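Just one protein chain is left out here, and the rest sit where they should.
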Amino acid sequence: MASEFLFKERVRIYDVDAQGVVHYSSYYRFFTDALADWAVKEFGRSLSEIEKDVWFVTVASRAEYHSPAYLDDLLTVKVRGNVISKSAVQFDFEVLRERKRICDGSLVQVAVDRRKWRAVGMPREIVKKLS
Amino acid sequence: MASEFLFKERVRIYDVDAQGVVHYSSYYRFFTDALADWAVKEFGRSLSEIEKDVWFVTVASRAEYHSPAYLDDLLTVKVRGNVISKSAVQFDFEVLRERKRICDGSLVQVAVDRRKWRAVGMPREIVKKLS
Amino acid sequence: MASEFLFKERVRIYDVDAQGVVHYSSYYRFFTDALADWAVKEFGRSLSEIEKDVWFVTVASRAEYHSPAYLDDLLTVKVRGNVISKSAVQFDFEVLRERKRICDGSLVQVAVDRRKWRAVGMPREIVKKLS
Partner (left out) sequence: MASEFLFKERVRIYDVDAQGVVHYSSYYRFFTDALADWAVKEFGRSLSEIEKDVWFVTVASRAEYHSPAYLDDLLTVKVRGNVISKSAVQFDFEVLRERKRICDGSLVQVAVDRRKWRAVGMPREIVKKLS
């Protein structure tokens, strides 16, 4: 990715558990939203809609949690994408509240033929954008 | 529905908000799950899979909340379905913790032709089951 | 509410079901988010944080669905609040995609003493804002 993408998201009541802090799984909601907005900005649609029959399937996800976030916090999510093989791309995320690092993580997605559910080469348009 | 269907669900951490009680929207999760298990029990699949091209689309939902529920509570959801027109069915739900009434609500679903997105007659199999 | 509040929300992948349209329950997510942003804008915090020990508890919810919405749609949610009793407020919502009416609904919330879980008078600040 030539430059990193910045996405803003507010912590919602359904992100927060009975302890009053954001539940670990909600950071994947933030990653998902940030990635979706990056794709809409770059391609006008989601990655799975760029080429007919080529879907992007998540094969790995991870996150590490450094500091709690709270209801109504306005978080910034930084997204960076890198092509890691002919058919796979890795997205790295960093979640901040102002300058405080809250969480970082990543998603690995593979381009698959949606009928055969088998890895295929990524659409050129994506490779170009992420090189 | 000849008889009512009973469904059990445990309150999860993502159902509970920072106030420590189940969030109003999670009762729709319980309704959805109870309805899905009723359909699997009665038809072996979801309502939208019974007849090719006939989908069940929710056109109205409502709930009233009588008493709070808490993390790890084991709730009982009672489901009753009634055909209310040639193409519509109403499902009524009651959520209990032991004998305590926690919530009640309903969903109205309409059978639609999935291509034309227009109301059609309900599959016979469903009419029969709910009469 | 002197004037209505407008909130924008993008349809996310977790709002959409296997039929490719927004699931009925996700409209409550949009209502919740719109209400939260209205409260942050008007009071700088959520309704339950305005007065110590006074929480706003949802006692009724309803929605009617007029037209489907799809992945990545940018929706507008209009919010209007009205005081309906000494301790209750009703919020009405309308969800639009451009000028197309997608859904409308409402939430009724009651101010309760969080210890006794009993209705109390609403904070003046809220009554004033909604009159």
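Every chain is named by a letter (A, B and C) in the order it is written, and numbering of its residues begins at 1.
Please note the rule applied: a contact is a pair of C-beta atoms (placed from the backbone, for glycine too) under 8 Å apart; a residue touches a chain by one contact, two chains touch by 3 or more.
The shown structure was predicted, so the numbers you read here are calculated from the model rather than taken from an experiment.
From the options B:D37, B:E64 or B:E94, the residue with contact to the chain not on display is B:D37. When the full complex is taken into account, the listed residue touching the unshown chain is B:L71, out of B:L71, B:L96 or B:V127.
Touch with the chain omitted from the figure is made, among C:H23, C:R62 or C:R97, by C:H23.
Mapped onto subunit B, contacts with the missing chain fall at residues 10, 12-14, 29, 32-33, 36-37, 40, 45-46, 71-72.
Hidden from this view is one chain, which touches subunit C at 13-14, 16-18, 20, 23, 25, 71. Touching residues on subunit A toward the chain that is not drawn are 19, 21, 24-25, 28-29, 32, 48, 55, 57-65, 68, 107, 114, 117.
Operating definition for what follows: only the chains that are shown with their structure count from here on.
Averaging C-alpha coordinates per chain places the centre of subunit B 22 Å away from that of subunit C.
Spacing of subunit A relative to subunit B, judged by their CA centroids, is 32 angstrom. Each of the following residues of subunit C touches two or more other chains: 29, 32.
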